[in-house]
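My structure is below; once you've seen it, I'll send some questions.
Selected chains only, in their assembly positions.
Read from first to last, the chains carry the letters A and B; within each, the first residue is number 1.
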Amino acid sequence: MVRLYTRSGDKGRTRVIGGTRDKDDIRVEAYGTCDELNAFTAKAEAVLDKQLFPDIAAELTRIQHELFDCGSDLASVKEDAVWKMDDQPVSRLEKSIDVYTEEAPELQRFILPGGSSAAAELHICRTIARRTERIITALAKEETMNGEVLTYINRLSDYFFAAARVVNSRMNVADVEYERSAVVFRAHHDKT
Amino acid sequence: MVRLYTRSGDKGRTRVIGGTRDKDDIRVEAYGTCDELNAFTAKAEAVLDKQLFPDIAAELTRIQHELFDCGSDLASVKEDAVWKMDDQPVSRLEKSIDVYTEEAPELQRFILPGGSSAAAELHICRTIARRTERIITALAKEETMNGEVLTYINRLSDYFFAAARVVNSRMNVADVEYERSAVVFRAHHDKT
């Protein structure tokens, strides 16, 4: 039988791929947060009606595997590391985002996260993806890491936003606009 | 069609209101955590029985708008910023807290977060409000920001506590006291 606990980490030191680190190391924080995001993605998937949303359910499983790929890349300190993440998953996410954005009602102002229970879970994933992105940004300043991971996590938060909207739309739940919002979403966004 | 992703943030830099910041900037951490709290508030609302708790459901929607107001204030670095948050929402929260505290059984010792599913969600909101407060406290030390936001988030965590208790009380679920708790809640609290 596998003995799950090895007791070796009881004093705050742990193994990474190709080395050891303190548990409060920024790298451990990064893949630990990625793991947290993975768990919340699982929750969103568990709540989602598979009949109504076969496309999103399948996509969420794919994302879980990719979050593990991200975790592997972030956990490795090997000089000759071969990265698992490349730019393919980002392209796939972008396609889904465009499809979902077409399907959901047009958007001009910020909307309150929420609506249906599944949409609320996806908004939670969105904000935890953004928390993950913030910590990876800090890691990237200090240590070598795979830049594709950062791009992927950035796009992933937009994916969760688009998915949350399409879930509400298919369930006939209207998103509530933030009542003091300016017009913030624009077709040809002026990037000054 | 709005194109949700602009790709401009793929390298860890982003726009705030009136400037740009690194994504691991403490200010971005602050309104990002506010956004996370907003998403969890949505979840609590989705779980809540609207028949039994019309008052709390309405209040949670109000809070979501106010969390956006907080986010706006925190995201702005304009010299001449006009703040969205003032002291009115805090007064309203205090009134609700007093009403809920009267309705729920009296309290002397710490209680375990939980009970019904809705109460558990509200306790989650309570602790994430407190996480938000901690990061805003750090921001306030370093940069200009609207002090009303800090007061509001502090009171909000007490609101979530009071709401969780009244939810259990109306559902006839008894809160479980922490078994090794001292008497910690007192009517006329000695603030030494």
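We adopt the following convention: a contact is a pair of C-beta atoms (placed from the backbone, for glycine too) under 8 Å apart; a residue touches a chain by one contact, two chains touch by 3 or more.
The shown structure was predicted, so the numbers you read here are calculated from the model rather than taken from an experiment.
Within the whole complex of this structure, the shared sequence is present as 3 copies, and 2 of these are drawn in position.
The criterion applied here is as follows: only the chains that are shown with their structure count from here on.
Chain A maps onto chain B through a rotation of 120°, based on Cα atoms and reported in steps of 5.
Distance between chain A and chain B, defined via averaged C-alpha coordinates, is recorded as 23 Å. Across the complex, chain B is touched by residues 94, 97-98, 101-102, 106-107, 110, 112-117, 119-121, 123-124, 126-128, 130-131, 133-135, 137-138, 140-141, 147, 150-151, 154-155, 158, 161-162, 176, 178-181, 185-187, 189, 191 of chain A.
Residues of chain B touching chain A in their complex: 1-6, 8-12, 22-24, 28-29, 32-33, 35-36, 38-43, 45-47, 61, 64-65, 68-69, 72, 84.
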